[in-house]
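The complex is shown incomplete by one protein chain, all other protein chains being positioned as in the whole.
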């Protein structure tokens, strides 16, 4: 009896000693390892049996939790560049298992465009989703924005917005389609898009992400309005933002939430040294993200 | 046969299988919380999770109840006493099968109601973009039940030839996995992508496609989760397929079992 009790006690002590390094080890595992490798989709489909939707959802959640963890760690700043390639691969795997999974499209859209600049990849994924989610106005709305804002393909954008407008029944997309289909409307287009995203977002990490971006664009828009006032009253575009502030056109002074400095380009276009991103993402690792799509 | 069904149900309940399921079903409580992890489809995710949990529980039931029912009776020598009674072997087998299938249906109904409550709760907190089509959800669970009843019939067929516990259990799991992919394999070998495959392989795969049960037709999860319409024609064909396939499996099982020697 005493023997059993002491063995149990030793076991408990060993567990206590072991559990901390064990948890730390798992916690600090490389991110690629954490996200896991998605086996080939046909193999995955076989193993998933009749639980394809569940497996797809778990893949999406895995990416989400991973991303959410990164954002939270650095207090809404992405100090460590996320492994976007693995994220993209997992999400692509997810929609092959469950082509209706909206989370996958939505999340892929959120980082493939601004952060990774894989606009074509993003739109291909959205096109794939549109074949299944035939009722969903979000997908053409995203694709339309990508086409207009990033790809400058206004014809394609108009098509997408048309479809989004028909599906949603609201004027939002139609409005966007009419007003911003030109180079000069870019900032307002982004604000319109981001406002819609912030409003519909429940996930705090993503909402914060959108909010920061929206603030940045709202600041940029404020500068644009001030710049236009300046031109009206002085008959010339200012060379520096400081002129707008000192001239009383812009108050308070603009602040880039990404930590950069706003400046005016030669033609008066508003830009920022942060390029609307916290950290520079190594593009090298992201080239491969596109391969995933082709492989399927 | 009805007495055997009654005895079978009693046995399953007395073995506390139902209580075990109810404990597992406590996981339903976690689902609304888990589903809020989703960004754009909280209700859809809660439906996915509930349907998956039900499916999983039924898979376990059909593999372990279906695969061990006959084995246990033979192993524990119950067959000597029961088959010495004026019961036909066929009646005994069908009674065992019927009792197990009925229990599965009962579990599905109870879990289905629980799932409905969970999903309705989630939907009230996070209204979905598209309304939940409750009829499709019920249909999805029903077809899941049919699928697992078919699996039970497979387990029984394997049990009639096997003397061990492992063959029925692992044979049933293997059949379940194979039956889930036969459609994909069939589509693959009939697509241009498979032109490098040897004709013998293709014929073998086609043969297996017709031989093995096809479970993909019973899977209405995607329809239930995203409220997609279900083709009535397809449902009718699937039910007919179920009836014929289960009928064949049971008649083979009965034929083998009535010839089996109870040594």
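Annotations
The first chain written gets the first letter, and so on, giving A and B; residue counts start at 1 in each chain.
Here is the rule we go by: a contact is a pair of C-beta atoms (placed from the backbone, for glycine too) under 8 Å apart; a residue touches a chain by one contact, two chains touch by 3 or more.
Note that contacts and distances are computed from a predicted model.
Going by its UniProt record, the hidden chain of the complex is named "ABC transporter ATP-binding protein" among "Heme exporter protein B", "RNA polymerase sigma factor (Sigma-70 family)", "Urease accessory protein UreG" or "ABC transporter ATP-binding protein". Put simply, the hidden chain is in touch with B once you look at the whole complex. Touching the missing chain, out of B:113, B:248 or B:262, is residue B:262.
On the side of subunit B, touch with the chain left out of the figure occurs at residues 3, 6-7, 10-11, 14-15, 76-88, 259, 261-263.
Rule of thumb we're sticking to: only the chains that are shown with their structure count from here on.
The residues of subunit A lying in touch with subunit B in their complex are 42, 45-47, 49-54, 57, 60-61, 64-65, 98, 100-103, 106-107, 133, 135-136, 138, 200-203, 206. Across the complex, subunit B meets subunit A through its residues 36-42, 44-45, 48-49, 51-52, 55-56, 126, 129-130, 144, 147, 176-177, 180-181, 184, 188, 215, 218-219, 221-222, 225-226, 228.
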